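Got a structure for you, written out below as structure tokens; questions coming shortly.
Of the protein chains in this complex, all but one are displayed in their positions.
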């Protein structure tokens, strides 16, 4: 960590900072320039105390040197992580598509969706049983009944199940049914929930929060990993910007950036990011071209009748078309589809 | 709600939309222009189904007319809400200052902080017992022990207590100690928690999420109110923008906007928004000038030693200076300080 | 255009609005609901006066129905525009890559860069002679000498030349040398310059402003087109968001969105958007997968010695590798590289 002292910082202030740093176990390198004095502090725990030091008189700014995450960092784990779930590998050679409706609405809807996505080549079924909705007056999900329907769809099709867990209270029941747990974007910094999910022995899809930097996203992964669950799949799903034509701004550059900074697999959810079905297929293609390990796509047997997110759901025909497109794209990138 | 049809929408598509709307109980007004056909749909439940309709063929966009919240809206409740807690009134003539440390760290620290803020004129003590921290390696709070210390500080000073509740699991214990519950910015759309808090008979400070529009913030209030708890105090604490010199961008204009759209009281937390103590006092003044009903300010007996957010905490001297400043400012706006 | 009246708007206010609209030549459709009165106004010039009407008493909001651009809109020009320049076609079957250094620095540097990009398959040479730099102390370009070097590189390689025009004063000299004029991101709403460029008979690459919505970008194109120059090539180059790991946030979804809303060709500049060479190749691939008609890429014979934007420039080897990658990607999308 480096501390830049104010240009008017007195010797006593500089000394106070040094004493404090040495107490904390840092080695000190002092550089006195004409305009500024700079204090380099080398040690293990830099990230724990950076912020406090800006409160000391004479300190202008504190510049962290090491990234604040370790377990999620590629620096400490050079090879990419491959997560095994059922007989699938996520983060390996094969690109997986998780698809299905926004919300589980009924037995008929879910089983129909499951068959459609299975036939087109998806390997994992998505569907929300507990739904975080902006309005208290919107459909909030079938809850445990929805989980049971997901299990039934799994039994019928062989697809694995990914579904969102919204809070610690319902985590046990969700974990009982799901193959992969999903932390929604709005819960990315629900640290209590992250700590609870860390104790479960199931992979976790961690969606990027709409106002989260890539570093904060990796810090959220660090929460889960530091609690003992190393099977974190990162999912880019758009950040909030001033552009309103799309629901969010899909930050596809985060895919190669995450691959550079971290060893964790990363997938992309273009449906939620964009909010309009028409643009889902080209951006799914682009996600693969950017290096994503998988996709999460909303598909509904009949989007017009959807209780949730109809406008962004692909019809069965559009989904089949997208999958054919992707197959060619995946090959070109040297990977495979199942 | 108004539906703008695509310029190539066929008569059959227009008719299909009309039939669907009529089934949903809407009255229809059809306007066929040269370039576009527009369908006006008047009815009660417009906000429940707006989004789905964009999935119908031929529909270009759906424009909501009514705001999607009711209980929080000034349209349905013209007079400003005054929330009574202990012998204080929030949202009335008197401007209240909630002050104290970011985190409860120790008995000595908290009691000292409580006496300092009380003496300078604060009426409510803030202090976190459960701390949402970006890093899993940072201090996470004293938990229930922290709540006990808050209760002790209340007994010693007569200050009321506001403290954050992070999840449904710990809500019962937090509710047992706190006079006012706080929902943190990162939990503003933790809908499960909002529904649980709605069942508690205590006022709630609802912080604006860093990527939440004013409308989404009021929708979060609507969640709490629709669950039966009408005592919601909105708290502006900065939104995320591209500016990085300050931690967040304090959107003070939200104060008069919320006053216009809603009847709920609104307070401002400049400490978290800005992240640098130096700018807290001018922005606290500005918040009052903009019409805020109160402030939430971080004060630490010794910010240099703070375990959390030292750089944005006021020293006792700075806090006393700020309070003197505010007193003059409050008078000019025709309100009072206790 | 639709006007939503305030729920307390009186009959006199409603009538005043109607009278004003009728004077302006609109046909009126009045819908009185229980909670709101809505006035539909159909006519030609809706976009000219929308904003003013919000100043009238009783008007809550004005909702535009038609998009505010016409010449740039696909509604009025269904087929995609193909722009011919030299013997190239931009927006047609062939994907073109514009490549070269950020700034023209010297004869040797530019000619070397030109040969490198030509050999790897680029068809257009980019290079700045007038450089907009954040700091007045940075290298500001070789100006006319730079233009002469660009012309020499064109003569030597057969590449066409695209270069930025920064202001109306230097437009005549830039137009004398360039095959394609570039309007930089910071000048996207320099309306005076847009009007001047509209009078020149050369294609214009119009970069998206860092805080411009897609609609504002198309409005800037409309400025150029309404002045008589229909040969506008839109260029996505990232928008400003809170994410700081990359220089800007590349909004690749704008590619299919622009293709949907407009008939103009759209290219992508990943180098400026990202600011780090390491991520340029995957995002160039993704741009093609998303449907871009071309790319603009920074290449420097020796990025370490670059006077401008070295960190985002590809080396000759990396550029050749990217081009090989792209060739496969382009084929999969059913298009061609030259």
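Worth a mention:
Order of writing sets the chain letters: A, B and C. Residues in each chain are counted from 1.
Keep this in mind: contacts are C-beta pairs under 8 Å (C-beta built on N, C-alpha and C of every residue); 3 or more make two chains touch, one makes a residue touch a chain.
Only a predicted model underlies this, so the values are computations on that prediction, with no experimental measurement involved.
The chain that is not drawn here is touched, among residues C:193, C:214, C:287 or C:330, by C:193. Residue in contact with the omitted chain (choice from A:2, A:24 or A:111): A:2. In the full complex, the hidden chain is touched by chain A at residues 2, 4, 7, 27, 29, 31, 33-36, 38, 40, 42, 63, 65-66, 75, 240-242, 244.
Residues 211, 213-215, 239-246, 249-257, 260, 273-274, 278-279, 282-283, 285-291, 328-329, 331-333 are the ones on chain B that touch the missing chain. Within the entire complex, the positions of chain C that touch the omitted partner chain are 47-48, 51-52, 54-56, 68, 130, 132-138, 140, 166-170, 186-187, 189-193, 195, 209-211, 216, 219, 222-223, 226-227, 240, 276-277, 303-307, 309-311, 313.
Throughout what follows, only the chains that are shown with their structure count from here on.
Interface of chain A with chain B: the two copies contact each other largely through the same residue positions, with over half of all numbers used appearing on both sides.
Here the CA centre of chain B is 38 Å from the CA centre of chain C. Centroid to centroid, with C-alpha atoms defining each point, chain A and chain B lie 26 Å apart. Within chain B, residues 240 each touch two or more of the remaining chains.
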